[in-house]
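Every protein chain of the complex appears in place save one, which is left out.
Labels for the chains are A and B, by order of writing; each one numbers its residues from 1.
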Amino acid sequence: MKQVFSRPASLKDVSTHFCPGCHHGSVHRLVGEALDEFGIRGETIGVASVGCSVFLYGYFDVDVIEAPHGRAPAVATGAKRARPDRIVFTYQGDGDLAAIGMSEIIHSANRGEDITVIFVNNTTYGMTGGQMAPTTMPGQKTSTSPYGRDVGNDGAPFKMAELLSNLEGVGFSARVALNSPKNVMQAKKMIKTAFRYQVEKKGFSFIEALAACPTNWGMNPLDANQRVGEEMIPYFPLGVFRNTANL
Amino acid sequence: MPHITIDEARCKGCGLCTIACPKTLVSLSETPNSLGFTVAVFAGPEKCTGCALCAEMCPDVAISVFKE
Partner (left out) sequence: MSTSAIEKLFVKGNEAVGMAALEAGCSCYFGYPITPQSDIPEYLSRELSKHGGTFIQAESEIGAINMLLGASAAGARAMTSSSGPGISLKQEGISYMAGSELPGVIVDVMRQGPGLGGIDASQADYWQATKGGGHGGYRIIVLAPNSVQEMYDLTMLAFDLSDIYRIPAMVLADSVIGQMKESIIANPRPHVELPEKSWAVRGRGDGMPQHVVKSLKLGDGEMEKHHWKMHARYQELADKECRWEEAEMADAELIVTAFGSTSRIARTAVVMAREEGIKVGLMRPVTLFPFPKKAYASLSERCKHFLAIELSTGQMVDDVRLSVARDAEVHFYGRPPGTGSLPTPEELFEQIKKTWQALA
């Protein structure tokens, strides 16, 4: 009898603080699997951001730098330029990356920094209790859009994978989801490709992962999971938007 | 026979594994555990093919899969 599925070595054997049904855990695992597959855990520096993913260092068995809210791509730039021989990745939520951090992500992508950005989009600010995020969908009720997001007042949600795919400095930009086994397997492949870009020095790589936030959506895990497929994917299509090295 | 084990110390009873299994071999417990979670329960190895889709869906890496 052989064990054919186990926790990746890059992930610590600990309980996480993530809510039941939160897809952060799945994304963490897939990133851990990518680090294992390329054998790069020993060379990797993670950059944690502010949000539910702030405890990155508690879950990944790699050296980690904590960054201020939104600044992870700039912190990662500094770390990678100081240590170009290391693998540097950021892990950010939608408020962190697409609100306060919009300048840092666009410019690090535009400069084509040799880093990998993992962006978890759950259309809400999780850690702080479910406020409206830059990716909150039109009509979506949150604690700061109690009548539903009004595009006329707040603008439309950002589509980050597409936005960044327009920048020449970007090597790889893709959007994935974790709401079904098929999508998880595809996400696994895309996340590995993103890290392959950095390992093979092919440029800036970006993964947007659509995720559920059952607690702040006021839904149980299975209904929240369903929302990803029924509401989010039609608006934020899955796929590869830029793949300059054709990996 | 292929089978899975569910680590109850990690399982949060989210139920994502129950919709992943093509043979619906995983369900949620009726009674909550000491942490208040209705953890996932494996129906048994008889029909399990070791496809590991349950483990792939699990956000808490609570499932291990074994095969020949």
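Quick note on the criterion: a contact is a pair of C-beta atoms (placed from the backbone, for glycine too) under 8 Å apart; a residue touches a chain by one contact, two chains touch by 3 or more.
Computed from a predicted model, the values in this text were never measured in an experiment.
Taking every chain of the complex into account, the chain not shown here touches A. Among the residues A:53, A:77 or A:92, only A:77 touches the chain that is left out of the figure.
Summary of contacts with the chain left out: across A:44, A:124, A:142 or A:179, the touching residue is A:44.
Touching the missing chain, out of A:22, A:52 or A:87, is residue A:87. As for the chain not pictured, it touches chain A at residues 41-45, 47-48, 54, 57, 61-68, 71, 74-83, 86-87, 103-104, 106-107, 111.
Everything that follows uses one rule, which is that only the chains that are shown with their structure count from here on.
The distance from the centre of chain A to the centre of chain B, each centre being the mean of the chain's C-alpha atoms, comes to 25 Å. Chain A contributes residues 1-7, 11, 15-16, 18-26, 29, 178, 180-181, 184-185, 188, 214, 220-222, 225 to its touches with chain B in the complex. Those residues of chain B whose C-beta lies close enough to touch chain A in the complex are 9-10, 12-16, 18-20, 37, 50, 52-53, 55-61, 63-68.
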